[in-house]
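Just dropping this structure here.
With one protein chain removed, the remaining protein chains of the complex are shown where they sit.
Our next item is chain A:
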Amino acid sequence: MLRLEKISKQYASLQVVDKISLDVPPGNIFGIIGRSGAGKSTLLRLMNLLEKPDSGAMYLGERRVDTLSGRELLLERRKMGMIFQNFNLFSSRNVADNVAYPLEIAGLPRRQIDLRVGELLELTQISDKRRARLRELSGGQKQRVAIARALAAEPQILFCDEATSALDPQTTRSILSLIKNLQKFLQITVVVVTHQMEVIRAICEQVAVLEDGHVAESGAVKNVFARPKSSAARELLHAA
């Protein structure tokens, strides 16, 4: 689905991402774990095409995407959904209008947008808040709205950037199970970036462990967890 080949990115003289190769299979939840400073955020910005790599290549499906620019780049970004630790919803819009945003920029007619927004809020189980203002919502409810917004344009891939790190354990569980169910139901690919081992354990099938800008090890979650080969993976397991 998403394939990275020796992707590198340098800021000033710091090699933040160092020749990372990854193969995210389709219809799967793929985890990327690492401590802060391991290069997770940069890798994510490269994957969702907000940054260009210094070297290497990236493919979404069969298409090379890291070299795109202009209109084509925007259209490719629209095939990717993203949710964030701090939700990043628009406070000037209510719940429904937040979910409508990606459809508005894609130029859908109003009536179609309203229908689709209804479906999405149904899907993320937050229909009762359709007309609500954002400040009336709890953290978990906000993340449900953010998920609805991220899925609005029917992306092929959903990126979750520390999406549960600001939530309490119970809300974290409900959001994770929502993501898992949606992945099965919509048959999309999900990439979860986190520093929390529990998140990987709860929903991911495969995991890549990041350390100092490179992949320390990767594989099926059960193997990596049962027999961690790298010191980075062992440390993360101990911390959990």
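As a convention for this text, a residue touches a chain if its C-beta (ideal position, glycine included) is under 8 Å from a C-beta of that chain, and two chains touch if they have at least 3 such contacts; residues count from 1.
Convention: contacts and distances are computed from a predicted model.
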| item | value |
| --- | --- |
| UniProt protein name of the chain not shown, from "Acyl carrier protein", "Sulfate ABC transporter, ATPase subunit", "RNA polymerase sigma-70 factor, ECF subfamily" or "Methionine transport system permease protein" | "Methionine transport system permease protein" |
| Hidden partner chain, touching residue among A:Ala38, A:Ala153 or A:Ala233 | A:Ala153 |
| Contact residue for the chain not shown (choose from A:Leu22, A:Met58, A:Leu121 or A:Leu134) | A:Leu134 |
| Contact partner of the left-out chain, one of A:Met82, A:Ala96 or A:Val224 | A:Met82 |
| Omitted-chain contact residue, chosen from A:Ser13, A:Ser69 or A:Ser91 | A:Ser91 |
| Residues of chain A (touch criterion as defined above) contacting the omitted chain | 48, 50, 74-78, 80-82, 84, 86-93, 101-102, 104-105, 133-135, 149, 153 |
